[in-house]
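Below is one structure, written out as structure tokens, with a few remarks after it.
The complex is shown incomplete by one protein chain, all other protein chains being positioned as in the whole.
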Amino acid sequence: MEGLIATGLIGISLGSQYALLALGFTLIFGILGVVNFAHGGFYVMGGYVAYFCAAIIGLPYPLAVLVAVASTAALGWLFEVFILERVINDHQATLMVTMGFYLVIATAILVIFGAESPQFDFPLQGVWRAGAIYIPYANMVVLGVCLAAIVGVYWLVYRTNVGRSMRAMAEDRPVASALGMRTKMLFPFAFSLATGLAGLTGALVTPILALAPHVGDPVLAFSFLTVILGGLGSVSGATLAAFLVGLIEAYAAVYFGGSKGALILFVLVLVILVLRPQGLLGKEARRA
Amino acid sequence: MKISIGRLLCGTVLASAALIGGATACELKVGVPAVLSGPAAQWGIALRGAMEFAAKEAMEEKRIVINGVPCTVSVMPIDTKYTAEGAASAMNAFAAANIKVIVGPVGSPEVTGMKPVAKRNRMVAMVNSFAKNSIGPEWPTVFHIGPGPSGWAGPIIDEGLKRFKFKSVAIVAPNDQGGTDIASVNAQIFKAKGVAPTEEYYQRGTTNFAPIVTRMLAAKPDAIDLASSPAGDAGIIVKQLRQAGFNGPIFRLGGPGTEEIARVAGGYDVLKDFLWFEPIAMDDNTRALEKKYEKLMGAPRPENADFFRWVFAARMTLKAIQAAQSIDDAEKISAAMRKLPVEDEHIGKGHWIGQKFFGINQEMSYPFAIGIIEGGKQQPYKRADAVKEG
Partner (left out) sequence: MKELPASERAPFFGTYEKVTLGLLLLAFAVPFLTRNPQILSQSNLILIAATAALGVYIMLRMDLMSFAVPAFMAVGGYTVAMLGIRSGVTDVFALAAAAFLVSALCAVPLGWMILRLKGVYFVLVTFVLTEICQLLLFEAGPLTGGSNGLVGMPSVTVFGYEMYDNSHVLMITAGLAFVGFLIAAVLTRALRYEFAAIEKNDVLAESLGLACWKYKALAFSVAAGVSGLAGFALVNMLLTAHPTSFSPLSSVNYITYAIVGGKGSILGTLIGAAILVSATEFFALRGELSPGLYGLLIIVMTLVAPGGIMGLAENFFRRFGKRDSKALETKVAVQSGSGHS
């Protein structure tokens, strides 16, 4: 029983990390219709910027995290305005440029910081224990930030004018701009919000796990998986799917082992998608 | 008469000058297929650094002199991306440039991909990789730079048994050739020493190891072996093991990278009781090697400790070339290599092994060191002799 609870806690920790990543990804996908292959790049960049500020310059950790968010948001803005905007209507082209951008970011980090992992610790060490059940304090912080971010994004997208405009643009861009919504401002804003979220996740999660130039590689696959599973463009769907994926991964890995566990996860996802193509909370199998 | 003697003299002088001028310069080119991108980049960078150093050293000290002519030694590194076809195409590029001497590659898939090409193009190669079939009788011109766990795991486990008590061990490694070959060998050696092993494999690309750690600890092992898990992964595993409450000793019976593991885990006190294979026993000699590198290349040596193993391998290759008096005959160089004593001026003496494990006696075995951290404090390295066959 304790084992089940302990595993469940791990699953929730995993889920919170995936949810933070999925949030940004689903925003970009839902609103711009863009599959952001560079998502992992902003994640790892957030980690390194925070590391640089905290460990090399010596800023306090929360400030380092804020700088990381600001820098990834800024880079996302610039990328959207100068590169992505030109190909925004061609789905395959957006895939290409974002993928190319990921390679550029990952290589730049490798060249600047080197291939080896630096020491980047979460300021709050220590573990809460109750018998065999435990959860590190750091994971609790990430869970808290995750929930706050979800609430914040949900409020922004569904309860503010900016959010309404973004959703209108996602539905029908020409009509929305004819109605006076400034797409030239809103698209970059949406994109940089998403990349800022990715940077936030990187700054928070890499001290808990590891920081290295290649840690962005698996991010794309999991974000993609979670977002589709949850239903395109649905913030609540992505969140639900993230926690679900986290729990499945945790239980499958603990009870079946690393590679069988991953196999079980992927097969389950495949089955769910085949049976319910619109995802858990999606409305229709929206054509991308 | 005078004129004809004068003319004869001039002619002779001119002819000799022509002959000397026409004596072909000796250019030894060494191909280095190295992984320079992705998670394994640090190993490739160490390989490249070692070879470039050995090449420059050989030129400055005129170590390669063929038929009385000192040779220039140049290095051609190509990124192999840790895949079989990356290595194969790098080897073909070397073949096109008429390069017959290869030092590298690093990883098991790469060695798998490059061997057929090396054979087809008659090249002599010094390879790494802990795969069970990295060298063999079918590839007589392929040599192994150093023993894998089959060689040195035993002494390290013995040292561990002396300091700590454990009857069972959980071995964790990634689910690809670089992981499975080593973990299975480690398991056998643990069993032979009376320690019951379990093996856990994880999907490459896993970032959060908490579930794997939970699973490993469910079997209640007394000790953990990180095998050849890459340093970043190993660091997270150690960090999460300690968070989960595991306090037993941890082995790393795989490649180097302990400093990086410590950084990711959060310090030596998190590692607590930790034993690992250190390719080199740091002493005055090896420190002199580091200084020589810095002086010759103008920068500190590549951080990864595999650098030393590659320097050993590179120098042995160059010695074999010198002994064979040939820069491109793979069979001659291989024959000379087999006769060379395994020794290096900075690293020490060893011998050839491999007959029992691979079927061919072409693996270099030289002294190494056992790294020990006890109670969070690093102990002095324990020097271990070169392992014999086993």
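Going by the order they are written in, the chains are A and B; count residues from 1 in each one.
Quick note on the criterion: a contact is a pair of C-beta atoms (placed from the backbone, for glycine too) under 8 Å apart; a residue touches a chain by one contact, two chains touch by 3 or more.
Computed from a prediction, not measured in an experiment: that's the story for all the values here.
Novice: Which residue, B:83, B:325 or B:361, contacts the hidden chain when the whole complex is considered?
Specialist: B:83
Novice: Looking at the whole complex, which of B:181, B:306 or B:344 touches the chain that is not displayed?
Specialist: Touches the omitted chain: B:181.
Novice: Using the definition of touch stated at the top, determine which of B:150, B:186 or B:203 touches the missing chain.
Specialist: Considering the complete complex, B:203 is the one touching the chain left out.
Novice: Contact with the hidden chain only, please: which chain A residues?
Specialist: 29, 35, 83, 86-87, 90, 92-93, 95-97, 99-104, 106-108, 110-111, 115, 221, 224-225, 228, 232, 259-260, 262-263, 266-267, 269-270, 273-274, 277, 285-288
Novice: Could you list which residues of chain B touch the chain missing from the display?
Specialist: Answer for chain B: residues 36-37, 41, 45, 48, 77-86, 88-90, 92-93, 95-97, 108-109, 112-113, 116, 120-121, 131-133, 175-177, 179-181, 203 touch the chain left out.
The rule is short, and it goes like this: only the chains that are shown with their structure count from here on.
Novice: Averaged over CA atoms, how far is the centre of chain A from the centre of chain B? Could you give it in whole Å?
Specialist: Once rounded, the distance between the two centres reads 38 Å.
Novice: Across the complex, what residues on chain B touch chain A?
Specialist: 37-39, 41-42, 45, 175, 200-203, 205-208, 210-212, 214-215, 218, 231-233, 235-236, 243-245, 260, 262-264, 266-267, 303-304
Novice: Tell me, which parts of chain A touch chain B in their complex?
Specialist: 3, 6-7, 10-11, 13-14, 17, 107, 110, 114-119, 121, 125, 127, 129, 132, 134, 136, 209-215, 217-218, 221, 249-255, 257-259, 261-262
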